[in-house]
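Okay, handing you the structure first.
Complex shown without one protein chain; remaining protein chains in place.
Chain naming follows the written order as A and B, and within any one chain the residues start at number 1.
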Amino acid sequence: MEKCTIKVNGQEITVPENYTVMQAANDLGIEIPRLCFLKDINETSACRLCVVDVKNMRGLKNSCTLAITDGMEVETESEEIHEAIVSNLELLASNHVFECWACERENNCEFLDLMRKFNVENSYDASSFFTKKDRQINDTSSSIVLDSGKCILCGRCVSACDKFTGLGILNFNERGNETYVGPALYHSMEDSGCIYCGKCVSVCPTAAIKEKSHVSEVLDVLRNKAKKVVVAVDPSVRVTLGEDFGTEIGENVEGKMFKSFELIGFDEVIETSFAHKLSIKEEAQELVNRVSKDTLPLYTSSAPGWFNYIEQYESEFLNSIPSTKSPQQISGVLVKHHYAEVLGYKKEEVVVVSIVPTISSKEEAERVSNQFEGIKDVDFVLTVKEYARLLKRKNIDLLKLEDAKPHGELVQLTNCSLHTTVSVLEETLKAASLLLDEVPQELDYKDTKGVKEATYKLAGKEIIVAQVHGDFTIKEFFSKMKKTKKVYHYIEYTGNSVGCTDGGGLPIRTAVEQDLVQIEKLRHDSLVSIQNEAPQATEVIETLYNTVFEQPGSQKALDMLHTSYTKRKFYT
Amino acid sequence: MIERAHVLICSGSMCVSRGAKTLHDEFEEHLTRLGIRDEIKLVNTGCVGLCEQGPFVIVYPEGVFYALVKNKDIKTICEEHLFKGRLVEKLVFDETLTENKDIIAFDEIKFYSKQTRIALRNCGLINPDDIEEYIARDGYRGLGKALLEMTPLEVIEEMLASGLRGRGGGGFPTGLKWKFAYNNKNDQKYIICNADEGDPGAFMDRALLEGDPHSVLEGLMIGGYAIGANKGFIYVRIEYPTAIEKLKTAISQAKELGLLGNNIFGSGFDFDIEIRLGAGAFVCGEETALIASIEGGRGMSRNKPPFPAAKGLWGKPTIINNVETLANIPAILFDGAEKFAKIGTERSKGTKVFSLGGNIMNAGLVEVPMGTTLREVIYEIGGGIPKNKMLKAVQTGGPSGGAIPESMMDMKIEYETLIEAGSMMGSGGMVIIDEDSCMVDICRFYLDFTVEESCGKCTPCREGTKKMLEMLEIISSGEGTLADIDRLEKLAKTVKSSSLCGLGQAAPNPILSMLEHFRPEFESHVVEKVCPGGVCKPLIHFEILDGCIGCTKCATNCPVDCISGSIKQLHSIDTSACIKCGVCKNICPVDAIITI
Partner (left out) sequence: MKSLDDLKKIRDAAQKKVSMRGKNDGTRILVGMATCGISAGARPVMNKFVEELSNRSLDSVTVTPVGCIGECAIEPIVEVLEGEKRTTYCRVDVRVAERIVKEHIVGGKVVQDYVIGKFRI
């Protein structure tokens, strides 16, 4: 890579020739304000806050995408530039609904940070001649909310949706100063074809797109003495919760997390690793059944975005979705319809609150197919950042808590090893072999451009299995598969498209971090590195089968631990 | 029977809106009735340019120039002139008739004598629907010469030598732009004709597309050959259905003759042209938004660099040229670059088509050599200001340009001089402003347009233009202060310097230029609370003077019934109820109502 030498504010620096002006300035320690830029995701230069003065170039140029040329001279601190930044922030403020004290992003709003930094006044509020845009709130969906009053039209969500899913659910509507972001024709989100992957939520710099909040509802139910509130916590929460209190990315705060459950007033705790193990057994049984009956393929994933996609876009594959419920749902149904009795609680007084990294789980909990005997498996779903917010509203500083073990009896009854691996496919294949008393095989993958393929023998048949992990969107994968007529019998989708690792629920990192740091990898590696304990895991599961279900796939299991999917249309 | 006379009916947009289409049918009817239909060739030709006096009928070989022709006049023209040979004097455009009733060739009258029609060379002279008439006037000779006698680089050199600069507003040397695209090696390149003429009041490109579509096709092909593109697009705004039809006809005729398609002139050069329609967005006249639109996306501008010549349509090297630029190219090729370069000034070669409008006697299309002064255009070609009003300013460049005050009327028209004066050439709109106009109101008019047309992508344009418009409303409301003017100027400068594309960068130009030349007028609005031009409604009221004859016309027509008075008595207006619509003032037969 060739190098170039440029001058920024009089200081010389030599950098690779493919650098942008902003990158060169950052390397010199010169901070340039930015609001819409996200490397490789949104490079539209819409906010005009990163403008700089380049010698021999007319007007101010945005530094975020401007390629450097040898000998370029850049100025970032002139009167004209400062005026432009303040002016543009004032313009953004003029249409903004400021309720920062009540806003989800009060502590990490990129817009508010710049307003503070540049000491901007909301000068357009003074005169009635300046009209403010009407506020549009799109909140009928159970998972996601759009609030145009907080939107600064950076376009990150539009780009993210297009890049990660290829579905283009969000785009700009209308034109000019009447522009809104949302589904076409301001349609409701739940009927827009959205699969709730949550990518838009993670990239939004303000609170314009976020998960539907259930913090108040959970605080209400915790105050209710008549209820027994059980928290079902996803294993990954321990390595992400701390981030909203200032820890390093992926720092394990499990001890403090458990202490917080106790302080906040949860009556019982259950880790969904337990339910995960059950789900593997159930899915393994399903796989075995289908192999013997030749009713493959089976398409699985650990994120509900996957099933949202098939229901709405590829309904011909509806029957290929495993019917096993997700760990969140299994935890809920077991707690209410088995462990409640064991612990001496009445079914009706038990409330299950799940803490998860995915916003799609909220919609999942509301599905009618996720009820048993007319009772919802899970009552409320909180994302990791919502739980952090809940603690802050209760003035609990997580990092000041002492480490503790999870409290209550339930956790003893369901104590098992932590689920830290991310491959449902491998675990299921292994469990399937064990169900058939066969020897589990090593998977010899052949990685072809983002798809790891292998063959596996089950019940005397050879099946082709695949793990789809590449960067292409879910839409691209299906179209390629149909075009090449490739046969897969068992597929797991672990790609970015459906929010497997960050489904919109994890603490939002700064834009600079999102550009430079491999955030997901750090979190993933941290989780995987945690040592498992509790070798009596299998005992607890076997007891459950012996006492309640008899065996995987039994009628009782099908009733409680399995769900169903339906073809869904959108823009109806 | 060979036709002994040609009757040309001007079918430019102004004439058509005054009923020119029906004139052709009238001619058919009367000529047939008189039995002389076969002796006369009827041609619907392109825009003649003197739009204020249309509809026009021009009879050759005499060269008689009939103006303001109505349907009922056709009978007379047919019977008297075409059948009996007697001129219909009352219809002849008076400037083309001497005292002795001799006919002056119309291109010798004042309006045309100062014009040099290169881009408009065929408009008003040929039938645009007949490719052979285009060929008869040297059509496709330029293309033939380029393909058979020149290399692409030689064509580019010729373009550089001519000094032709983009006529759409940018003013970038065409040859240089082509050279960039030529140098970017790629197996696929594109050339696009920008026919999304969006400036309000501009119709130069429309006249060219409707009156001489082949010149645009030929220019596009020559450009394609020069840069190495074999695919061209013409992006036409959908509000020009006639232009679209004419282009379609022209394309199919060119294909039939082998002048479009594979192996043109046997040279091995293939070229295909596709028409793409706009959908009502001014911003799609900006080249990157235009490209986004052709790609099927929202018409939103993109960052430059990279420039389209490097990475444009679908990421390929793309050249976008304006209609008028392309119309000049065949003439440059077949007449030679040197001849073209002799016209105009050192920095701005050739001619420019302007659409003259506003308070001017001869509103219409004019094509003048660069270097002509504004005074010459307004007074010698344009015929001066109606009702002998004083000239206040000339606004050039549409919503992207500024106003040039009367004191600078001897300025030579060039790209650079207009920019130095705080305006710009733009696509050629020229609005003449007389003493009865308000500069604040004119700014409001242009900002209203820009606010509507902003694509909404970048902060300064999306939000800033709206705020500037609202600030102008504060100023013209009488509730403003001097601080509001300062604030407006400050915001205008920021929007200009930090906007992403040309629309936002140029939107504040009317404001900044008006503030530079007419600041006292703005200050009047906020200090004395007076609108000197008598336009801004909150600051004016109407009064009925002593000259009132009590005819009650004003009272009868007032939409809010705020005028009282009995017959033959002095009437009066209740200013608190008055909505300032101005109907009473316009309708008063004795001009007894004035604006204060």
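One rule holds for everything that comes next: contacts are C-beta pairs under 8 Å (C-beta built on N, C-alpha and C of every residue); 3 or more make two chains touch, one makes a residue touch a chain.
Keep in mind that what you see is a predicted model, and the values were worked out from it rather than measured.
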| field | Chains still shown that are in contact with the chain withheld from the display | value | B
| message | In the whole complex, not just what's shown, which of B:E39, B:D441 or B:E479 touches the removed chain? | response | B:E39
| message | Among B:H30, B:K145 or B:K467, exactly one should touch the missing chain; which is it? | response | B:K145
| query | Which of B:L8, B:V92 or B:I343 touches the chain that is not shown? | reply | B:L8
| remark: Against the hidden chain, subunit B presents residues 1-2, 4-6, 8, 39, 41, 60-63, 82-87, 105, 107, 125-126, 130, 132-133, 135-141, 144-145, 148, 257-259, 264-266
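Basically, only the chains that are shown with their structure count from here on.
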| query | Tell me, which parts of subunit B touch subunit A in their complex? | reply | 281, 298, 300, 302-303, 305, 451-460, 462-467, 470-471, 473-474, 477, 479, 490-491, 493-494, 496-500, 505
| remark: Residue positions on subunit A within touch of subunit B in the complex are 44-49, 51, 59-60, 62, 65-67, 80, 83-84, 87-88, 91-92, 94-95, 124, 127, 129-131, 152-153, 155, 171-172, 174-179
